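With one protein chain held back, the other chains of the complex are shown just where they sit.
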């Protein structure tokens, strides 16, 4: 395989761990009743966000989803501000107005998580259009799920991005379920990547639990986009290790068995796989990687502390931030 | 070629002529200022509606478009009631409430023309679902244009029809323009038929000015649907001989040349082609076919007479027909 | 007296109707074995199987469009849109097709279609999962709009909606699903278009529906103790809108407060206020007061959302302001 410098590999590993530990903390705090609202965990899918976004520059764009924490962290999102937002605090990314599904940070190209599935597709397309019109070489990446690939906007967005040859990349996180609905039961093609042919763009289907495979393919697509050769569609086959949302509980058993989940944990955990690889290849030692993990634990604890200690917004602040230069 | 009995060929020819003459009359009456509203003529595309619908039974369904007169006539629509509707008379198909873009006749399976492009796709899908759930073998056909194939609902509709293996046929009338916009300029694939692969259904691309070729392919798709083998996508390459709407006039020159239109008239007129074929093959004599044409002239004149002599609705009738068993 | 939850009552209505009429079927996202994201179809899959309780792809426009096609060709579909905000994805099919086909076709087709829509802010679900868009449909001729507030009402009204030969958009508040209440064992229906006076009173008329109706009712009960006699009208359906019941109450009290969870500007309260002042101008002792969500997207943080959405405290204060 083409060589990836250690520093990069370390960054990738660290980000995957950061996502995992952030999500585990979110789950814990939700179950304790500390975090309000809806949360969709990225646990099990870390290799997709990290693999793809590791190919991007800070000024490139991403459009994220309802299951967005992983994308945001991979793009460089600050876990303090994220956690504070999940707490509904004034210091959060959105001053408590957005919550889990609406975190954005335009300065590092995060165009926002999005509560409407597949809705980021045209928005990302528009960012790619903007990059092209401004004669920049910024690339824009849209993440969406297997369920999202059946929304009409998927079709409109990919067609237009292709017609205008935009520097956009469409990453389908196929975790085989849309809430409870199995992909094969509601999707006319087995592989979402096949749909690329309807838009005359390259389509790839990769093991989304293998961060290096994702990275390699994404790199190709990003290079293509930067060169002005147009969009690509990448399907990453991955798996959601937790319920659709935190608190789904027993209902999960109505669509998948404990065994199925267990099997994925054992065979497909992207972090375990990547860690084993790094150690086996003598790139990093086990203890070194475990020190990294401890560092991350600290970060997360600090994020929680920051959030805990932050003030809530004042009720009246609900009336701010609607219009630029307010309008009543 | 497989044999089509004379009676059928005659019926097809007569319907094509009926469509042509109906549309010519509509154009004339519009230009004279007699007919109000928007009208989109089917002239030049007769072979599509007639070729496809000649494979259908009376109890099969069609969903039509803004350019719908041809579909309605091919499915057995009554030109008297159609003309009266275009006049806005009480005796029209919709009592004057619908006009050109909303004529329907459920009794013969016409689920309506539709002013929203591609909007009939899911409606036709639902009729196919209904046929299947009622354990009937009725087939449902959706017509839409090259422009319509870029609407999100195209994607949602074909995916669901395929997933549920419904007796639906999706006929794309590719006349190379959506109003002024050339298909190739806004469509990521050269042939719309290619998009069938995204839905794992058969896709055909045929010369839509050759009624027999359309008929042959449609027959295959209809047989498939009736047998419960699922939907098909048929792209019929055709051409709009007139402006997008009656009265477009000079604006047409902003997107296509007189020569282009002239060339199609000369080389591709579906009626001329079919007529020559019928004569060359000694199926019918020229004079016989011309008698048919005269018959049709009479029908159209009678339709106009009927419409002319019909009363307008009373203004207050605008308040009727909204709810079944009215609601105020 | 049997007590069941709002959600159970709704499923009972569907189940009873489906048993009686095989043309009825149900389609939506995760409505099958999963039982609906909010429990809208709990137990129905087990009873009727996947032929009649259909899981769909994530394709909201297609869900409504397919249901419409089935409705005009002999079936009686119930199409679920998982939550109100998602109606935005199906507006063409709902507004340009479902609501208009019968009229456009000169009354020559029936559209026995129920579009079932859970809604409801106050779940800390933020701006894209908390909207109450019923006012849009009030402005869309051709649809009936139903908004039940109790287990008893949801069962009786949903049955009527399913039996109706016209399209009905049926809004159920997600926070009501667990609410328990009296629901008779025996068959009954509630006609769509009649408001229900949930509490009689002579001092002031308080008009609401869905979850806010419950808040209004408890405010009214508290005020009772202070000797303030509030009449609480549950609209039950927004169209047909029972102005007769409203006007009769206004003539009695002369004072009106309208409360809904949708934002104020352009909300249902505006239409009702406009009609009241038109039809009962001389009976009004004071301006009609509208209490609604403030005119911003629904924010996430509980502190903020609770400021935006009408609270019992706010309702009570407004009522007192009007009386003193």
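Going in written order, the chains are labelled A, B and C, and every chain counts its residues from 1.
Basically, a residue touches a chain if its C-beta (ideal position, glycine included) is under 8 Å from a C-beta of that chain, and two chains touch if they have at least 3 such contacts.
Note that the structure is predicted; figures quoted are calculated from it, not measured.
Engineer: Which visible chains touch the chain that is not shown?
Structural biologist: Computed over the complete complex, the missing chain touches A, B, C.
Engineer: Among C:21, C:229 or C:295, which one is in touch with the chain left out?
Structural biologist: C:295
Engineer: Which residue from A:37, A:112, A:202 or A:270 sits in contact with the chain not drawn here?
Structural biologist: A:112
Engineer: Given the contact definition stated above, which residue among B:7, B:266 or B:316 touches the chain not shown here?
Structural biologist: Among B:7, B:266 or B:316, only B:316 touches the chain that is not shown.
Engineer: Using the definition of touch stated at the top, determine which of A:83, A:163 or A:178 touches the missing chain.
Structural biologist: The one listed residue touching the chain not shown is A:163.
Engineer: Contact with the hidden chain only, please: which chain B residues?
Structural biologist: Residue positions of chain B that touch the missing chain: 36-38, 85, 88-89, 94, 96-102, 114-118, 147-148, 150-152, 178-181, 185-187, 251, 254-255, 312-319, 322.
Engineer: Which residues does chain C use to touch the chain missing from this display?
Structural biologist: 85-89, 91-92, 94-96, 99-100, 103-104, 126-128, 133, 135-136, 138-139, 141-142, 239, 262-263, 265-271, 273-274, 277-279, 281, 284, 286-290, 295-297, 299
Engineer: For chain A, which residues touch the unseen chain?
Structural biologist: Counting only chain A, the missing chain is touched by 61, 63, 92-98, 102, 104-106, 111-112, 114-116, 119, 121-131, 133-134, 140, 152-153, 156-157, 159-160, 163, 320-325, 327-328.
Keep in mind that, in the parts below, only the chains that are shown with their structure count from here on.
Engineer: Using each chain's Cα centroid, which is most distant from the centroid of chain C?
Structural biologist: Most remote chain from chain C, centroid-wise, comes out as B.
Engineer: Roughly how far is chain A from chain C, centre to centre by C-alpha average, rounded to an integer in Å?
Structural biologist: 36
Engineer: Roughly how far is chain A from chain B, going centre to centre by Cα mean, in whole Å?
Structural biologist: Distance between chain centres, rounded to whole Å: 45 Å.
Engineer: What whole-number Å value describes the gap between the mean CA coordinates of chain B and chain C?
Structural biologist: Between these chains, centre-to-centre, one finds 40 Å.
Engineer: Going by the touch rule set out above, which residues of chain C reach two or more other chains?
Structural biologist: Residue numbers touching two or more other chains: 56-57, 59, 61-62.
Engineer: If you look at chain A, which of its residues touch at least two other chains?
Structural biologist: 150-152, 185-187
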